[in-house]
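With one protein chain held back, the other chains of the complex are shown just where they sit.
Order of writing sets the chain letters: A, B and C. Residues in each chain are counted from 1.
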Amino acid sequence: MSTTLPRPETTERPNYLNVDYSWKSWLFTTDHKRIALLYLFSITAFFLVGAVFAGLMRLNLLFPDGLFEHDTYNKFFTMHGVIMVFFFLVPSIPATLGNFLLPIMIGARDLAFPRINLLSWYIYIAGGLFAVLAILKGGVDTGWTFYAPFSTTYSNTHVILAAIGVFVSGFSSILTGLNFIVTVHKMRAPGMTWSRLPLFVWAHYATSLIQVLGTPVVAITIVLLMLERILHAGIFDPNLGGDPVLFQHLFWFYSHPAVYIMILPGMGVVSEIIACYSRKGIFGYGFVAFSSVAIAVLGFMVWGHHLFVAGQSMYASMVFSFISFLVAVPSAIKVFNWTATMYKGSITFDTPMLYALGFIGLFTIGGLTGLFLATMAIDVHLTDTYFVIAHFHYVMVGGMVLAFLGGVHFWFPKMTGRLYPEMWARLAAAIIFVGFNLTFFPQFILGYLGMPRRYATYAQEFQVLHVLSTAGASILGVGYLLPLIYLSWAWRKGERSSQNPWQAKGLEWEQSPTPPPTFNFDVPPVVTERPYNYSEEVEVGGY
Amino acid sequence: MADTDLSVASHASTALKHHFDDSEQQLESSTLGMWVFLLTEIMFFGGMFGAYTVYRNLYPAAFASTSHYMNVTLGATNTAVLIFSSLTMALAVRSAQLGQKRALLSFLTFTLILGLVFLSIKYVEYHEKWVDHHIPGPGFHYAEPQYFHQAQILFFLYFAMTGLHALHMIVGAGLLITLIAMAARNRFSAGWYTPVEMIGLYWHFVDIVWIFLFPLLYLIGRTMR
Amino acid sequence: MFPAAASTAAPQVDALYIYLVVLSVVMTTLIFIAIGFFAYKYRRRSPEDPMPRAIHGSLPMEVTWSVIPFLFMLVMFAWGTKLYFENYTPPRNTLDIYVVGKQWMWKVQYPDGQREINELHVPTGRPVKLTLASEDVIHSFYIPAFRLKHDVVPGSYQTFWFQATEPGRYHLFCAEYCGTNHSRMIGWVDVMDPVSYQNWLAGGAAGVSMSQLGEKLFEKYGCITCHVTNRSGPPLDNVFGHPVQLADGRTVLADEPFLRESILNPNAKVVKGYKANVMPVYQGQIDEEGLLQLIVYIKSLSQTHPQARP
Partner (left out) sequence: MTHQVVPVRTYVAVFAALIALTIATVLISGIDLGEYNFIIALTIAVTKGSLVVWFFMHVNQSSSLTRLFVGAGFFWMLILLMFVLSDYLSRGWLPGPRWW
């Protein structure tokens, strides 16, 4: 550890933030909470970069003939995708909120491998630098999916730099997952049995399984892609006897489960928030917990639904389609259980709850439109159109980003010891919700009308919907800037928070000081009750 | 702990990191962490095995043709060398368990030497391929022109798989050198030898990968024509 | 909300789509109403409100809300799969047209010799089968008005069939990102009534038919020596559309993908009674359009191939 010396001049009790202010104490920290903050700042930076590209895309799409050169637009959407998927969405909740909270929630002093945790951040930054270098040198135009043979043979942009970035950052994801798995298995406090784990932890455990099992496959696929681009030996090049569909198989083996890496932690956050602001335990705890693991396992057997029109065998498509419907069941279970949790609760509408309710609504729409894409005959019409764009933005932005913002607000006092301005926060939540729907709902319609994705220019008849979408995007942009501003302000000037401002259950609120000291607890925690035990009394007629 | 009869050395407690309750928890965490890491390694090679399976299925005839250019004698020798090194590694872990420093040092050194022998033989094989112009890329030549492209893909996979494996061997050799240095400085005892055990697991895993690579790349298809 | 519907597949896909939309709307509404109702009814009225009593869950309810949606999903699966198999399996007796995608245009060849770029003329009321090939990267042939799309994967043939119903001019898009001018790789599908289509065919400069061009290539590449003159290769009369016995015991249908593979990579599937490694490998020697001409020529050698059957 850097140092544990108390600072006598401060009136605050020592916590992980005020033990040391030197830059070394941040860059060489092994404290999971400080690493979480390092991640938080880095992913915010990447989110802003990705968002700028998104804004430029929406600007271009105001006009049927576009505004930028085609190549420029192609680079915009590629860099938007690469940055947002690999450098924002994948690490977002696990590496920030997960890193910060997972050890505290299970009553551990740190993750099992603190130095590996720090290493993962450095690896992430190294990968990010390659991606940034790729942007600075002129960008990449392959789309974030890097489909061969376009990426291996035909594109003359900086594919290899971007690929190295993705490859390297993958290892940071693997190390985070590895750390979480071992921590959950081996570092739980006395009394913290599996059936007492917060659902946030269950979700992160499931996420970690995917990170550990899926990421290596995309890493090796990217290596093959780079080698092919250098050697032209033909492994993905049909002119040389290779099969481009193989690349898609290997790519989606990771990249479909990867969307569960992105959404599962969000579901964990929402479970915590709903329970707290309804003052009730999550309805069907076991089902919600187990559905995370079910999603993680089944999620590995559905990737072929990205290949329904790609020349995949119809019989294989049929199997993939069926399992895709199967994986919808655990997702639906979660939504129903969250809703049922509110039944006979005592509900308040603080900002995190607003985000959580928004999440449920938008994730429901995102999930149901996923069924359209799992239905083979419909997918033939909709795949590679704006319907797909709208679908996964409903899940990723409407779901994941709302959960992330909700979580950041919910645990903001825990992380900083200060409260955020409630009215501003509610306003921002409302603006984001409206802006988001205005941006992406028109895209469902665009998709069914047949507007293909990744088009720099488009037919006149699509313009109205595109203009609507761009208008929504500008509202959404304002909505994202607001929390950035007031949270930065509140970090330094906000009202000081008590240990448990929301009267929430869970070790992180009840037994760890706010903000936590370096080793999280003043007294070694012991768990004696079920999770979310807001009331010992059971409802008459309840279960 | 099941067998507390083993002596716990004095510095076992100094090796305990602050965030663990006791050395048992620390060891279990390390072991589980190592296995999870090996899990990712399995999937890492898994992607390659996937590509291999697909191309073998698509081009069985070309596959049979290329397997004639694989040096089975060298491959089999290397298999034996690697299995032998696994034995010495297992014995090194055993020596560490018993706290026998000298035996530990010699078994580790022996394992390292066998690893280097493997890499040397691999180098000879790669050199053969180089001489025969069997390196995929612009300089690739193949005696049977009808299989040119397919053979190139299969050689690409050969080099990707064995190359990745060799890379793991090189990393393993580096880790062994570290272990030898640590053992020489009396860092291990019967009470604490976790790194020896962890790197042992890694070494055996690399051995297993080769156990699969050998038949897949060298043997299958020898009789097909 | 709906694009023009101009193929037999379109209303069927729309019907399934409506089924899904209705279910989704019902589902979303139910959840939104539940959330809104609970949020209102169980709102905390004052900070002194007592803690609500716990409800841990209910197995019957979990089973209910897992099984009932799953049954609806089974309908989606069965319906969607059936439709997909129908829409992706061409019937017999089709009008065959050949499409080659390249960066960034669609090149269309008709058996009679007409050629077009970024335009496709088809008659109504008759199943049309497109054989799709790509010269470079992956493209995707997409006609929203037909609700159909298929990736055009280089190195293979993909088939795309439809039966147009409404005359008109419809969008043709490339749906798989293919580089700089991806969004300019667009065109039009002109659906005409059969009479206009015949007039269009007659009016165009037909030139030499595809099979005549293919016959020339057949001589140029020396195929004729083994497959006709000295019979060291399998004869090609009445091969197309028929099952072929292979040396390894399998039986395959001699369709366009099979002929393509047998020309480019003859050792992949060797016909029973013939040796491997006799025919030279033509991979990289013939361009996609020439290959299609050769295949059309081989098809023309099958007088009794199933396409001629009513």
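Just so it is clear, a residue touches a chain if its C-beta (ideal position, glycine included) is under 8 Å from a C-beta of that chain, and two chains touch if they have at least 3 such contacts.
Predicted model only: the values in this text are computed from it and were never measured.
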Residue, one of B:62, B:89, B:121 or B:153, that touches the chain absent here: B:89
Touch with the omitted chain, as defined above, among A:156, A:313, A:498 or A:533: A:313
Residue, one of B:16, B:32 or B:116, that touches the chain absent here: B:32
Missing-partner contacts on chain A, residue numbers: 185, 213, 217, 245-246, 249-250, 253, 300-301, 303-304, 307, 312-316, 319-320
Positions on chain B where the hidden chain makes contact: 1-3, 6, 24, 27-28, 31-32, 35-36, 38-39, 42-43, 46-47, 49-50, 53-54, 57-58, 72, 76, 79-80, 83-84, 86-87, 89-91, 94, 97-98, 190-191, 193, 197, 200-201, 204-205, 207-208, 211-212, 214-216, 219-224
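The criterion applied here is as follows: only the chains that are shown with their structure count from here on.
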Arrangement of touching chains [line / ring / star / complete / other]: complete
A-B or A-C - the one linked by more C-beta pairs in contact: A-C
Distance from the mean Cα position of chain C to that of chain B, given in whole angstrom: 45
Distance between the centres, which are taken as Cα means, of chain B and chain A, whole angstrom: 35
Residues of chain A touching at least two other chains: 241-243
Residues of chain C whose C-beta touches two or more other chains: 265, 283-284
Interfacial residue positions of chain B with respect to chain C in the complex: 58-59, 61-62, 144-150
Chain B partner contacts - residues on chain C that touch it in the complex: 265-268, 276-277, 280-281, 283-284
Touch list for chain B against partner chain A, complex: 17-20, 25, 28-29, 32-33, 36-37, 39-41, 43-48, 50-51, 54-55, 58-59, 136-138, 140, 149-150, 152-153, 155-157, 160, 164
